[in-house]
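Note that this complex is displayed minus one protein chain, with the remaining chains in position.
On to chain A.
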Amino acid sequence: MILDSKIPEGPLAEKWTNHKFNVKLVNPANKRKYDVIVVGTGLAGASAAASLAELGYNVKAFCFQDSPRRAHSIAAQGGINAAKNYQNDGDSVYRLFYDTIKGGDYRAREGNVYRLAQVSVNIIDQCVAQGVPFAREYGGLLANRSFGGAQVSRTFYAKGQTGQQLLLGAYSALSRQVANGKVKLYPRTEMMDVVTVDGKARGIVTRNLVTGAIESHSAHAVLLCTGGYGNVFFLSTNAMGSNVTAAWRAHKKGAYFANPSFTQIHPTCIPVSGDHQSKLTLMSESLRNDGRVWVPATKEISEKLRKGQIKVNDIKEEDRDYFLERKYPSFGNLVPRDVASRNAKYVCDEGRGVNETGEAVFLDFRDAIKRDGEDTIKAKYGNLFDMYQQITGDNPYQVPMMIYPAVHYTMGGLWVDYNLMTTIPGLYALGEANFSDHGANRLGASALMQGLADGYFVIPYTIGDYLAQNSNERISPDHPEFKKAEVEVSERIEKLLSIKGEKTVDFFHKKLGKIMWDYCGMARSEEGLTKAKAMIKELKKEFWSNVNVLGGNEELNQSLEKANRVADFLELGELMVDDALSRNESCGGHFREEYQTPEGEALRDDENFAFVSAWKFLGEGQEEELNKEPLEFENVKLTQRSYK
């Protein structure tokens, strides 16, 4: 199959405008004849569901949490980018576009990214109109801060809870449509499969997480806004429930999966403290505005520190290595995430890590507090400092924070065209669930931007184009295709419940996570990946013969929920490894040890790998087929990324 990205013709700056004019429209009176299913109620899902309902479509919105307000977008701390240039510091749509393409290490589509930068400005307007309490200056105008990978201040924020405020804004818009009767909510409901009829997505099969009921829902289009799959690593900054199931089931029904190995390892997370650890906590990247990252200059000093023979505050200035500032004088501590993470790994690999496990570096506010006073720092980061203290027991006003990279975001996801449609007609993927805008590395404060761009400003236009060309005839959820899918779902659940093996679900999840982190994490090699592939296959076999899922289907059953998700992670893990193996270059978050510059930077191979890898599922137990969508750069010159 030829992957047609459907990027409109014409100059970059006019593509979206032209496209909006050229798409077909559904007449206002006819919109109520179309039903749309939205799975997931994070930024992408809630904004899409609300906006489509406002237009007049009938929307059904599903989430596995007890309320749509709890989707994991809520945990985003730092901010949201927009090319408003309110600071008069040289920002523009083009600059945001350029920074994003460059930050993504030239593995994203120009057309998509430009559109993202264009609509970024509308997002801020929309959120303010909803009553989102963004941070403001004394004059009453909106405040901005800087984020990694940019030299302008374009990040809007609401304390350290920007994701929360944006999500609650979208949730309020969604709630209004629920009250208007245009959206029907299905909380505590998990999507188990996509149903296609005549090759088009016509609905989903769900499991009610309280009663276990397996149900079918039909519609004219289905939107997957189900987030990323970082939990394949077990330990990540994702919420415990974040999963790949919806996207994976769609993949197995024919939706291509793009760049699955592109994972973002976030540099500033609280280090792992023991085997009991269930998740990792992110400390917002905004902290790198004022915090300085360092480790002791020598292994010997680090060793003493780890043994408790010296205290961090006793380490003399000349014995501190501010390695990011040293290596990247122009961006300093604000280099992009992949670069910051990799460098933290290097210094720890050299034996200069600073905590008991040797896997941590300092993020130090001493100088910022000296310069601006404790009150100023408290005003900016107070809640983050409190959270850090709550978790670690250390007071970051007195001793530097300790941080280490952790899995945070997945740039890969379902392949979509410019209209956000997957390779299954009528099935769309929005937000983190798709692959489209961040290339091989996402810049900070761009996830919120993309989720809301897709939901508020892209899908309302592009879905009309599809629906207008399809009949509004409804299909019964008793249609044989739905019945068939229901049977498959029930059989799978039966199977999970009947294994009655000896190992818990978490046992398998942790094991998978360790394999992924060791071999498909911050650094990858052909040797390691090959090994990982064999290990995952083995683990998958063991899972299906020795997992113990307690309880039954007809009840609230958290082990069954988990087992169902972990089964999909096991399959996804193998595909991620395949993807990492097939990409013989390093780019952004994908770092193959065989391909690096003499300074240890990612070495791209534009001649052979300037493409999107889109994987097609061919059948259980078969290797997937790699399809390539070439990336064409007409506006940006591909260069070695430099942040020096």
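Throughout what follows, a contact is a pair of C-beta atoms (placed from the backbone, for glycine too) under 8 Å apart; a residue touches a chain by one contact, two chains touch by 3 or more; residues count from 1.
Basically, contacts and distances are computed from a predicted model.
When the unshown chain is looked up in UniProt, the name that turns up among "(2Fe-2S)-binding protein", "Isoquinoline 1-oxidoreductase, beta subunit", "Succinate dehydrogenase" or "Transketolase family protein" is "Succinate dehydrogenase". Of the candidate positions A:K31, A:H72, A:R352 or A:R592, contact with the unshown chain belongs to A:H72.
Remark: the omitted chain is touched by one listed residue; of A:N88, A:Q390, A:S498 or A:Q622 this is A:Q390. Touch with the chain that is not drawn comes from one residue among A:N81, A:N112, A:S146 or A:Q164, which is A:Q164.
The chain omitted from view is touched by exactly one of A:G148, A:G241 or A:G588, namely A:G241. Contact residues of chain A toward the unshown chain are 47, 50-51, 54, 65-70, 72, 74-75, 84, 86, 122, 124-142, 158-159, 161, 163-165, 168, 171-173, 175-176, 178-179, 185, 187, 210, 239-241, 273-274, 276-279, 281-282, 387, 390-391, 393, 456-457, 460, 504-506, 548, 550-551, 555-556, 558-559.
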